[in-house]
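Left out: one protein chain. Kept in place: all the others.
Entry: chain A
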């Protein structure tokens, strides 16, 4: 498949994986559609193959050779895969989760796919950073039954330093969801050297208090992505940073809870 821009992929989305029976992405038994391409560039990103908005080569250990990651697929093609597990969604109260990369980086396609999924009456969730224009976001989120929001930083400046973009749009979109009455879940990836200080926890507490957030999940930093950087032939800045364990977040959790926010640690 050509990667040149001029090829018209309007009716297709760039997808790097569709995973059935994915366990940590919402209620019941779910299929997760992974969108490839992300406007941010977090140094700790555990799915580096999800960042570039083009198919790219990656080493596949099982096959012992390079494979292409990312494929342009139509809504119909993706729906065929999704519908294979329909019985499982229905029996288990599960459904589909759109993830990435960043779903909203391909917003027009994501909206089309979301429409198709909702037409089948399937429960739909997404995992997003919310880093997109509010107009786009407002068009997208009503299709969701549940939104997982990745909230990385309370400070716009530090957000830009760590991810390449500020958090203003993110917070605005987050507020939209909170006010809409939709089901949502805010997750903080807790990263040493980026948002792991007590000060960070205090500021998060204040921010959430203002926004009306009652409960967040804390995801301790892990090194599961390590090998992928090598497989992509890329440098990984975080390679020497020690992983965090659930118990490393107890103090962090306490600070948030003192601020009136229920914080659940989702250890790996």
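The rule is simple: a residue touches a chain if its C-beta (ideal position, glycine included) is under 8 Å from a C-beta of that chain, and two chains touch if they have at least 3 such contacts; residues count from 1.
To be clear about the criterion, contacts and distances are computed from a predicted model.
For the omitted chain of this complex, the UniProt record lists the protein as "Glycyl radical enzyme", which is one of "3-isopropylmalate dehydratase large subunit", "Glycyl radical enzyme", "Oligopeptide transport ATP-binding protein OppF" or "ABC transporter permease". Of the listed residues A:91, A:179, A:198 or A:258, the one in contact with the hidden chain in the full complex is A:91. Mapped onto chain A, contacts with the missing chain fall at residues 19-21, 23, 28-29, 63, 84-85, 87-94, 121, 123.
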